[in-house]
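Take a look at this one; I'll ask things after.
Complex shown without one protein chain; remaining protein chains in place.
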Amino acid sequence: MELGVVGTWIAALLTLACLSFLYKDNPFFRFAESLFAGVSLGYYVGITLNQTLMPNLWEPMRQNFGQNWDLLVPGLLGVILYMRYLPKFGWVSRYALAIYVTYYIGVDFTRRLHGEVLPQLGRAILPLSHFDSRTLVSAIFMLGVGSVLIYFFFSREQGPVTKRIARAGIWFLMISFGAAFGFTVMGRVALLIGRLNFLILQWIYPMLGIS
Amino acid sequence: MNLEFGRVALVVLFGILPIIGIAMGLRAPSLRSRIPIFIGIFAGFIPIVALYVPKAFLSGETGMSSRLDLWLIILAAFALLLGIVNVVQNSSRKIGRREKGWPYAVVLLTGLAVTGSFGIYGAVTGHGIGFMPDGSSTPFKWVEDRFFQPLQSTIFSLLAFFMASASFRAFRARNAEASILLVAAGLVMMGRVPLLEFLAAPIPPLHAAAASASQFLGKLTEWIMDTPNGAAQSGIIIGAALGAASMAIRVILGIERGYLGLGKGE
Amino acid sequence: MRTGARSLAHIVNPLFRAPLLASLLLTLSVSAFAIAPETSSPAAPELPPAQDFVAKDRPGDSGNSILLTWKDPAGLPAEAKLQIRRAEPPAYEWSEIQTVKQGVGRYVDSSARDRAVYRYEIRVVSDATPDSAGIAGAVSAPLLSDPVTSKDNWFRAERSNSLIASILFIGIILGSIRYAQSGRKIFIRRIAGLNAVDEAIGRATEIGKKVFYIPGIQSMDDIQTIASIAILGHVARATARYGTDLDVPNKDPLTFVSAREAVKAAYLSEGRPDLFREDMVNYVTYDQFAYTAAVSARMIREKPAAIFLIGYFFAESLILAETGQSTGAIQIAGQADPTQLPFFVATCDYTLIGEELYAASAYLSREPVLMGSTRGQDIAKGILLLLGIVGVVLASFGNTWIADHLKTQ
Partner (left out) sequence: MPGFIDRMLTLDRRWIFLFVLVSVATPIIYPIGLPVTTTGSTRAAFEYIEALKPGDVVWISFDYGPSSAPENDPMAEAIMRQCFTKKVRVLVSVFYPLGGLGLANSAVAKVTAEFPDLKYGEDYVNLGYKDGAAAVMHRLGDDISGPFPTDVNGRPIGEIPMMRGIHDIRQVKLVFTAATGIIGEWWITQVHSQFGTPIIIGPTAVSAPKYYAYLNAGQLLGMLGGMKGAAEYEKLLAGAHPELAKFYKTTRAFTATKGMDGQTVIHTVILAFIVLGNYAFFRARAAKKRGAA
C-alpha cells in the first residue's frame, strides 16, 4: 500500500512537471523530459526483448534448431544493422537495411492499390438515375472525390475549367480539414480530462481525505 | 534440419548472397551499394507477387513469403533498438565534455539503464514484463505504470492547450477558404457534444428547443463527416496511395536509393 | 444481369477481353452452373438429406484444402446439424471431419493433402429426431461427392482486378520515367508552398538565424519519409548556397542516417563541404513525445527563422507547429496522410497537401525520375477518373459491372 501511495505521488509530480511547460520551459520540465526519454528507450529494450526476440528468435532456435535454423539469418541481419556505427564498415549495414526497407515497402504496395485505390474508387461509383435527395448526396460525394483528384493533377497547367473544378476540390478539402479540426478538439481534450481526473480524483482527493 | 524450399531459398537470397556481396565489397567499393539494391528487389517483390500467386513454395505456410514475414518481425525488433546506440553516444559525449545541460543526460541514461535492466531481468528470469505469477507487478511494469505512463500521457495532454490557442489564433475568416474551414469546424464542434443543451441549462423555457436543435446539429455533423469529408478523404487517399505506390516501385527497383544514403547514380 | 454485363464488356472496351478477366468470368459462370438447383429430389425419409453436395479443390490457394458446398434441405428440425465425413484411399474408411450448423452451406477442409484422392459425404444428424428404431439421434441418408484431389494453384482469380491494376500501374510509372529520361520535357505546375522555400531560407540568411527541418517521425520504410529526405536535399543545397545554418533533429535512427547522408551530399554538390557539420543532422530520442518536447524546447530557445515540417507526423504535429508559430518562424509543412493536415493548414504559412508532397520532390529536384513518376501518377489518376465516370454512367443505367469489379478480396 505504501508503495502505491509513493507511486501516485511520483506520477502526480511528474504530471505537474510536464504541465509546467505551458508556463515556460523550466528545469522541472527538462528533468521530466529527459527522464521520459530514458525510460522510454529502456521500455523498448524490455518489450522487444521479452515479446519478440525471446519468443520469436531465441526460444524457437533453442527448442528446435532443426526446424528453425534459418532464423540465424534474420538474427545476423539484425546484428549487421548495427554495423553502421563502425565508420569503416558502415556500408555492410546496407544489406540489412535494403532488405528491411524494400520488404516493408513491398507490403505497403500491396496495401495501396489492392486495399485503398480500388475499393475507394468502387465506392465513389454511384447511380444518378433518380432525382431525389439520395441522388443529390451521391452527386455531392462524387463531385468531392473527383474535384479533389483533379486538384492533385500536377503535370498539366490548369485550364479555365479544371481550375474551377480544382477550386471546388480545395473547398472540399477545407470542409474536411475544418470538420477534422472540430472533431479532434474532443480527442485532445479527452487526454487532458484523463490527466486531471487522475490528479484530482486519485491524488488530491485522497490527500484531502475526500472519498 | 528442415530443408524446405522456402527456407533454403530465403537463406540463399538474403543470407548467402549478402555474404558473397560483403566479401566482394571488401575488394570492390563500387559493389557496396549495387548488390544490396539487387537483393532488395527480391525482398520487395516477394510480398507483392505472393498477393497474386498462391503457389505453396511462395505463399504456403512454409513458403518464402510467409517465412519472410517471420524473419522481418525479428529484423524489425532489431531496427527498433537501433536508436539507443545514438542516444547513448550523444548523452555520454555530453557528460564527458560537461556540455550545457549534461545533468539531464545523466537523468536520461539512468532512466534507460534502470528500465532497460528491469526488462532484461524479466527476459532472463522468464518472469516477463507484465505480472508475476502471484499477480503483483514486475519491477518493469511498476516503472511503466508510475513513470512512463504519466509522462507520456501528460506530454500528450499538452495538446489540449495548444489546440485551444491554435483555434483562437488560426481560425480567422481571412478569405473564402479560411471561412469554410471555420464554419465546418464550428458546426462539428457544436454537433458532437450537447453544447446547446449545456448553454440552455440555466434557462428552462429553452430546454426543448435546445434539445431538438442539438439533434439536428448532430445529424448535420454526421452528414458533413460522411459526405463532404468522406469524399475529400477518399480523394486524398486515392491520390496519396498512387503516389506511395509509385514511390514503392521506385524504391524496390533501386531507382530511388536515398534511403541507403545514396544520391542518384552511385 | 451477368450475361448483360458480359456482352457489354465485350462491346465497351477491348481491355475487358484480357484473358485473365475472361477466365474469371468463366469461373463465375461455371460455378453458377455447378450450384444450379436440381430438378427433382428423392422423397425424403424422416430426415431429408442435404442437396447439391460438391467437393472441389479450393481455387486460388496454396493447396492442401478442399472446398465443399451444399444446400440445406427444407424442413429440417431447428437443432439438426450437418455432418461432413471423409474417406481416404486406400482404406476408404469414413471418418468425421466436422459437424456444422445449418445455413452455412460451405466448408473448407484444410486438413487435406495435395494429390491424395478423397471422397466426402454429408449427412443430416439430429439428436432430437428419433430414427427408425425409435432411438433419438436420427441420421439422414448420406450424399456422396465425386472423388476429388487438392492442388497447389498458380493464381488467385479473384484478385485479377488488382493484378491488372498493379501491372498497368507499374507499366505506366516505368514508362513515364523512361519517357522523362529520354530528355523530353515534362511540365509540373507550380505548387504554392514550394516557391516559399527559397524565400524562407533567404529570410533566415538575412536575419542570421537557423533553418529547422523536421523530417517527420517515421522510419525510412515509410514513403513520405523518403519524399521528405528528397526535399531535405533541396533545402540543404539552398542553405549551403546561402551559408545559412541548418538543424535537422531526428526521431528515427534510420531516417537520421539517411538525412545526414542527404545533407552531406547536398553540401558537397554545392561545393561547400567546409560548411557541413555532422551535428547539423542530429539524433534526439526515439520516443515520439520526448522528441516533441525536446524539439519544441529547442525551437523556443533558438528561435529559428524558418521551420520545415515535412514527412509523416502524428499527434506532435500541432505541438511542433504551434510552438514554431509562437516563435515567429516562417513555417512550411507537408504531409500526404490527411490526419494531421488540418493542424498544419491552421498553423503553418504553407502546407503541401496530400500528393503535393510527392510532386514537390519532383518539382524541386527536376530529376527526370521524379518528374516522370509524377506524370505517371497523373495518367493513372486520369484513367481512374475515366473509369469512375464510365462507371457512374453505367451504374445510372442499372449496370454495376465496374463498381463490382473494383471490389478486392
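Here the chain labels run A, B and C in written order, and each chain numbers its own residues starting at 1.
Quick note on the criterion: a contact is a pair of C-beta atoms (placed from the backbone, for glycine too) under 8 Å apart; a residue touches a chain by one contact, two chains touch by 3 or more.
Keep in mind that this is a model prediction, so the values were computed, not measured.
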Partner chains on view for the chain not depicted: A, B, C
Touching residue (missing chain; options A:32, A:107, A:150 or A:174): A:107
Given A:8, A:34 or A:56, the one touching the chain that is not displayed: A:56
Residue numbers in chain C that touch the chain omitted from display: 110, 287-289, 314-315, 326, 337-340, 408-409
Residues of chain A in contact with the chain not shown: 22-23, 40, 43-44, 47-48, 51-52, 54-56, 59-60, 103-104, 107-108, 110-112, 114-116, 119-120, 122-123, 141, 176, 179-180, 183-197, 200-202
Footprint left on chain B by the chain that the document does not show: 47, 51, 59-61, 65-66, 69-70, 72-77, 80, 126, 128-131, 141, 144-145, 148-150, 152-153, 155-156, 160-161, 163-165, 167-169, 171-174, 182, 185-186, 189-190, 192-195, 197-199, 201, 211, 214-215, 218, 222, 225-226, 229-230, 233-234, 237
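One rule holds for everything that comes next: only the chains that are shown with their structure count from here on.
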Chain contact graph, described as a line, ring, star, complete graph or other shape: complete
Top chain pair, ranked by how many C-beta pairs fall in contact: A-B
Chain centre separation (chain A, chain B; CA means) in Å: 4
Mean-CA-position distance for chain C and chain A (Å): 17
Sites on chain A at which at least two other chains make contact: 21, 30, 33, 36-37, 40-41, 44, 97, 100-101, 104-105, 108-109, 113-114, 117, 121, 124, 142, 145-146, 149, 152, 173-174, 176-178, 180-181, 184, 188
For chain B, residues contacting two or more additional chains: 48, 51, 79-80, 82-85, 87, 108, 151-152, 155-156, 158-159, 162-163, 167, 181, 232-233, 236-239, 242, 244-245, 247-249, 251, 259-260
Chain A-touching residues of chain C, taken from the complex the two chains share: 159, 161-162, 165-166, 169, 186-189, 191, 220-223, 254, 257, 284-287, 289-291, 293-294, 297, 300-301, 318, 338-339, 341-343, 345-346, 353-356, 359, 362-363, 374-375, 377-378, 381-382, 384-385, 387-388, 391-392, 395-398, 400, 402-404, 406-408
List of chain A residues in touch with chain B within their complex: 3, 7, 10-12, 14-15, 18-19, 21-22, 30-54, 56-57, 66-82, 85, 91-92, 94-110, 112-114, 116-117, 120-121, 123-124, 137, 140-149, 151-152, 169-186, 188-189, 191-192, 194-195, 198
Chain B contact footprint on chain C (complex, rising order): 60-64, 114, 152-156, 159, 162-163, 166, 169-170, 173-174, 177, 219-220, 223-224, 226-227, 229-230, 233, 252-254, 256-258, 260-262, 265, 269, 282-283, 285-287, 289-290, 292-293, 315, 318-319, 321-323, 325, 336-338, 342-343, 345-347, 353-355, 357-359, 367, 369, 373, 376-377, 380-381, 384
